[in-house]
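Every protein chain but one is kept in place in this view of the complex.
Each chain gets a letter, A and B, in the order it is written, and its residues are counted from 1.
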Amino acid sequence: GFPGIPGMKGEKGEGAYVYRSAFSVGLTSRAPVPNIPIRFTKIFYNEQNHYDETTGKFRCSIPGLYYFAYHLTVYITDVKVSLYKKDKAVLFTYDQFQKNNVDQASGSILLHLSAGEEVWLQVYGEEEKENNGIYADNINDSTFTGFLLYPDLDLH
Amino acid sequence: GFPGIPGMKGEKGEGAYVYRSAFSVGLTSRAPVPNIPIRFTKIFYNEQNHYDETTGKFRCSIPGLYYFAYHLTVYITDVKVSLYKKDKAVLFTYDQFQKNNVDQASGSILLHLSAGEEVWLQVYGEEEKENNGIYADNINDSTFTGFLLYPDLDLH
Partner (left out) sequence: GFPGIPGMKGEKGEGAYVYRSAFSVGLTSRAPVPNIPIRFTKIFYNEQNHYDETTGKFRCSIPGLYYFAYHLTVYITDVKVSLYKKDKAVLFTYDQFQKNNVDQASGSILLHLSAGEEVWLQVYGEEEKENNGIYADNINDSTFTGFLLYPDLDLH
């Protein structure tokens, strides 16, 4: 007899959209405790739950290149803050406060992360009490955002 | 008879390149009117025309996760500004001005948008006249930028 009809066409390949990791969070009030990770508990976006609001840390699940940005309201006293990666401060932002002159301080960076590596913000300095002027209330934000820009190529 | 030949190979998966939405704009002069969207009319990039320079609003055409960032020159008086999503202020930035001390204030956030949702910047506060210190001229910029980071997966 004749050969059968051709088989069905294969499934469509996978899109590029599989690899996603992003968070955007803010403070709800003042007074981050110095020398421990700042806990941002106002959640703008945290779909994948890679940011842990109970610890303040973002934990890398997808190895790759990440962009992090923070914007802090400086009020009452100075702000000294570091972005930490794996217990090491890699980025430092300092802004002095003066009376009647609320300021904004910000930082951003690209960092390559391996699975399990954590990133967070923390107040630093010898006189921590004088450096924790990061402020927030219901009409003043201080935020922390991060997202996966390029997943590692060897994931594919 | 013999079985038919195997079916054709499936189509190649969709690239990430189909879904694009981005704008980057600035003010050309001072004096954004309070309590209406700030109209940025200096266009650095607006290829898809999802930002409308006649209204100052970005309108979502591709559902997904967007990154927004703004950087404002603070001069003459204080700046209180909000990023609005659908008539609701979701992010607040406040920077006080003092004589001879021009400042810079900035904010950024990730927001998930559905098709048709709009995002813009607006001066807020009870005493608007004292909070619209956003300044720009030919050698001082105040800018607003946004881009699609991850389109919704169910688009595929």
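Note that a residue touches a chain if its C-beta (ideal position, glycine included) is under 8 Å from a C-beta of that chain, and two chains touch if they have at least 3 such contacts.
Everything quoted here is computed from the prediction, not taken from an experiment.
Enquirer: Go through chain B and note every residue touching the omitted chain.
Expert: Given the touch definition above, chain B has residues 1-17, 20, 22-24, 26, 44-45, 47, 69, 71, 73, 98, 100-104, 106, 108, 139-141, 143, 145, 147 touching the missing chain.
Enquirer: Spell out, residue by residue, where the missing chain touches chain A.
Expert: Interface residues of chain A facing the absent chain: 1-16, 65, 67, 69, 80, 90-98, 101, 103-112, 124, 149-151, 153, 156.
In this text, only the chains that are shown with their structure count from here on.
Enquirer: What rotation angle, rounded to the nearest 5 degrees, superposes the C-alpha atoms of chain A onto those of its identical copy chain B?
Expert: Rotation angle between the two copies comes out at 125 degrees.
Enquirer: Would you mind pulling out the distance in Å between where the CA atoms of chain A average out and where those of chain B do?
Expert: 19
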